[in-house]
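Only a portion of the chains appears, each positioned as in the full assembly.
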């Protein structure tokens, strides 16, 4: 959900103090058209830019729909000036979000070809101001949003453990947050992972391991997961790319999180055409 | 220049209502470190996030400086809680902007190897909310910001010409904008380009031509440029990529603009380390 304040700021940023070429009278119709194969996302955000300026949007595709070159994403009808002013921002939003969704879909397909149950998740490495749009684009691409902000899930990191001790850290944070909040614990070794499971972590984060190391750890943890907590999830992260994803997916981890889903996606190409 | 409102909104987006893991007492020192070779940008933006929270920043590199893995971009000193809260946003900003600058530097080098005078320019295809940061990152990478917003330069497009006629459109917009504002005219053919030059365009935009077509047009325009306007600039655009850039740079155009500089740059990898 975009706020009117956000849309206003973004339009202002693109229009400046004195835009003359869009001072066009009358009404016009237009359509947002994909110029490339990919996964549509940011569509409701793009539509809301037009609607914010009094241009109506009809027959919109849903976020997550696959598109090919030539597909019409939605159609608009309304005042020409406002339509033209909304165009660039709307295309930029849809292109950016769809790039993230397409990027995610690619990763999900590659990983699930190896292990159909593994989840591909985003991170907090998102573009400032676009957290919500990018997280929803990851979901549109079949990925997992991962934690939405620092308050959504607690992550106990190395430095917390070094300073407070694992058990103490877990207990301390459990008291400070709600039952509604899961707690992930970063583990630097198999032993650390076992202790984290025993202490009640909801997720164990295995950061910067090689696929081989990971596989050994995951296998060694089988008993602990069966006996102590069937629900605990194992997450791998740390510089995992489309190229290495295959090997990570084969390790048996439940979740693979990749910053590149959001911070390094190429935009999907759209054009907006008026009649 | 980031406003405090912007920084506040971005911090809020990342922190949420109840962040507990960064509730750390005391002071700490930290440093922003490059983990990858590239061009630094967004550095003053990243620094201003720390400063906004009362953390001081020292010994900062300038935007546009080349960095290698391990280079320290700046150092921080101040309250631990605020340092930790600023970290993710600062890294995201620096990584994003430096990705744009690095991407631009690559394009500039490739093009200027062919024609040392050609300018590589950005477009309005920027990430909503980050127009200024991305434009300055393009400049940090050795590129040309191109027009900053719709009010900065007028672009007379096909549809204006179709509706108003070229000469009429140019005259109309010249009256409505300042002497401070340049006017670019999109030309769909050599003839159109010649008329645009004769009518007084400051820039002629040649969109979606092949390198061969472009070269023919540029050569044919030589006389017009010498006789009519030595200042008129020729700009090529339309799906030009790092792969095809070489051929476009050889055509003799003055400016090559590429949306991909901003909308499809991969983030540059940074980490923030506290002592």
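Residue numbering begins at 1 within each chain, and the chains themselves are lettered A and B in the order written.
We take it that contacts are C-beta pairs under 8 Å (C-beta built on N, C-alpha and C of every residue); 3 or more make two chains touch, one makes a residue touch a chain.
Being a predicted model, the structure only gives us computed values, none of them experimental.
Of the identical protein chains in this complex, 2 are displayed in place, while the full assembly in this structure file contains 6 copies of the same sequence.
The rule we apply is simple: only the chains that are shown with their structure count from here on.
One finds 24 Å separating the Cα centroids of chain A and chain B.
Listed in rising order, the residues of chain B touching chain A in the complex are 6, 9-10, 13-23, 88-89, 91-93, 95-96, 99, 124-132, 148-152, 154-157, 159-160, 173, 176-177, 259-260, 263-267, 274.
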